[in-house]
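All protein chains but one are shown in place.
Going in written order, the chains are labelled A and B, and every chain counts its residues from 1.
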Amino acid sequence: MFWEQLLNGLTLGSTYALIALGYTMVYGIIQLINFAHGEIYMFGAFVGLVLVTVFGLNIIVALVGAMIFCMFLGMLIERIAYRPLRGKSSRLSALISAIGVSIFLSTLMVLIRGPNTTRYPEIIKITTYNIGSISISSLQIIILALATLLMVGLQVMIKKTRVGMAMRACSQDLEASYLMGINVNRVISFTFAVGSALAAAGGVMVGVYYNAVWPYMGLMAGLKAFAAAVLGGIGSIPGAMVGGLTLGVLEIFGVAYLSSSYKDAIAFAILILVLIIRPQGIFGQKKIKKV
Amino acid sequence: MAVLKLEGITQEFGGLRALDSVSLEVEAGNIFGIIGPNGAGKTTLFNIITGIYTPTEGNLFFKDEMITNTSAYNIARLGVGRTFQNIRLFGKLSVLDNVKVGSYGITSSSFFSNLLGLPKAKREEKLVTEKSLELLELVGLVEVRHEYADSLAYGDQRRLEIARALALEPSLLLLDEPAAGMNSSEKLELMELINGIKEQFDLTILLVEHDMNLVMNICDLIAVLDYGKKIAEGNPVEVKSDEKVIMSYLGVEI
Partner (left out) sequence: MEGFLLQFIDAYYLRILVIIGINIILALGLNLITGVTGQLSMGHAGFMSIGAYTAAILTLQFGLSFGIALLGGAVMAGLFGFLIGIPTLRLEGDYLAMVTIGFGEIIRVFFLNFELGGKATGLYGMTKYTTFTTVWILVIIIVLLNAKLLKSRHGRALYAIRENEIAAEAAGVNTTLMKVLAFTIGAFLAGLAGGLYAHYMGYIAPKDFAFMKSIEILNMVVLGGMGSIPGSILGAFILTIAPEMLRIVDEYRLLFYGALLVILMIFRPNGLLGNVRIYDLKKRFRKKEV
């Protein structure tokens, strides 16, 4: 029972982590809580669904398709709703703008698909393996493997490539990066693209795993993923991964051992406790007050 | 009488030793200068005195009262006013309101008497406004009292910081690079202002400044910091001729 729950928790947590990465990367560079990020995840789930059911594509192809679609969606949102505000307004106005985008996107999906839940067709034949007393489904293996692959890929990109270096520079000091000749707007755009693609991947996985997608799925998932990012220490990429996994595992355990009716409260209760004890999150660095 | 006494103050930031066992005594009525190259720990020292940091080791006393662990706002209320090196005005408040906030620590009308507009609150408010206007007159900003603080010119912002600090009616005033960014005529005016307020308000002044001319002119005593250590202390003449000081610092500038 324990190991199985742990596995369930890690599966859920890896999808939180994928969404949390987008929050944390964007936050790291422009200190914006990209509220529309949850809706990008929701769009990813729907695009994946349409590609599978309407176009009859293979799920992996659909996943890639959803990621590409959301890359452009993320860049478009940044261009229209955030860039015009950058530098000349408070962070709070940008946040409200992001909330506007979030409301716009979820309503748009309601208009397209109706407010109800759509079921994902059974795409992958699920086999269950038993290892000792633990049973693990093929779907869980695929999700965990894909999530790991994407996260390792992200790490490699950030540590080894030129654009990754530019991203790291921008997250240290945007202005200095600009003065050093980095095309800051392009880096930000790219960050939105990568974050959105990861969220889309998370969306498709959740759609397949829980067998359901609906237009408002982005809100709660987005909030929890943001909580995961904060838990890990916002701005920190390993923090988002660890935060997502931790939150997923604790939530599943909470539901299993405490009560399922408090499911949505558990993640936030953990977050609040952690922040009160460690205000900068697990991986966040303690700031020295600059005077 | 020593208004301010520091005993073996050490401050570490995660392994970095910003101040290393610094001791100082500032006598009442003096203008005491602290000089040293960038990164010597001057501003850190100010932040310790005003309670923003708690020192890793050592103790400090204000008028014989130990204030090592006293919170910043309580130290302010005891009568320690300060200005900031990188100006920290309340940008979207009016110039007058900036000075009025400065008097927060010495006013006492309660929340409810203010909410209900009781006589005590009204009297106090009237007094605060009058006093604030006087201070603005003194630093020459009374004309622009309704402008936003962040719309002022740089030199004016520095003078507004001084007025705000004076509103606290401090007995010890800490000025963190008050002349930074000023031209030479503004600096002359500033020197006059510092000397003037010292006499008028019976102040003890602690001053961090890079402009040697200004420091040598107005300070009674000077301490020199280098890499967090106090390497010399004395009157301007003594400090100027101190070999260690010339080696580490002055030699380059004079």
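Structure notes:
To be clear about the criterion, a residue touches a chain if its C-beta (ideal position, glycine included) is under 8 Å from a C-beta of that chain, and two chains touch if they have at least 3 such contacts.
Quick caveat: nothing in here was measured; it's all calculated off a predicted structure.
For the chain that is not shown, the touched chains among those present are A, B, taking the whole complex. Within the complete assembly, B:Leu89 is the residue of B:Leu89, B:Met182, B:Ile231 or B:Val245 that touches the hidden chain. Residue-wise, the contact with the chain that is not shown comes from B:Glu125, picked out of B:Glu7, B:Asp20, B:Glu57 or B:Glu125.
Across the entire complex, the residue among A:Leu57, A:Leu144, A:Val163 or A:Leu219 in touch with the chain not shown is A:Leu219.
Contact with the undisplayed chain is limited, among B:Gly33, B:Gly81, B:Gly155 or B:Gly228, to B:Gly81. Between the chain not shown and the residues A:Leu7, A:Ala20, A:Ile33 or A:Cys170, the one that touches is A:Ile33. By the touch rule set out above, chain A reaches the unshown chain at residues 27, 31, 33, 80-81, 84-85, 88-90, 92-94, 96-97, 99-108, 111, 219, 223, 226-227, 230, 234, 261-265, 267-269, 271-272, 275-276, 279-281, 289, 291.
Even with one chain removed from view, chain B keeps its contact list with that chain: residues 50-52, 71-73, 76-77, 81-82, 84, 88-94, 97, 100-107, 109, 111, 114-117, 121, 124-125, 128, 146, 148, 164-165, 167-168.
FYI, only the chains that are shown with their structure count from here on.
Put simply, the C-alpha centre of chain A and that of chain B have 47 angstrom between them.
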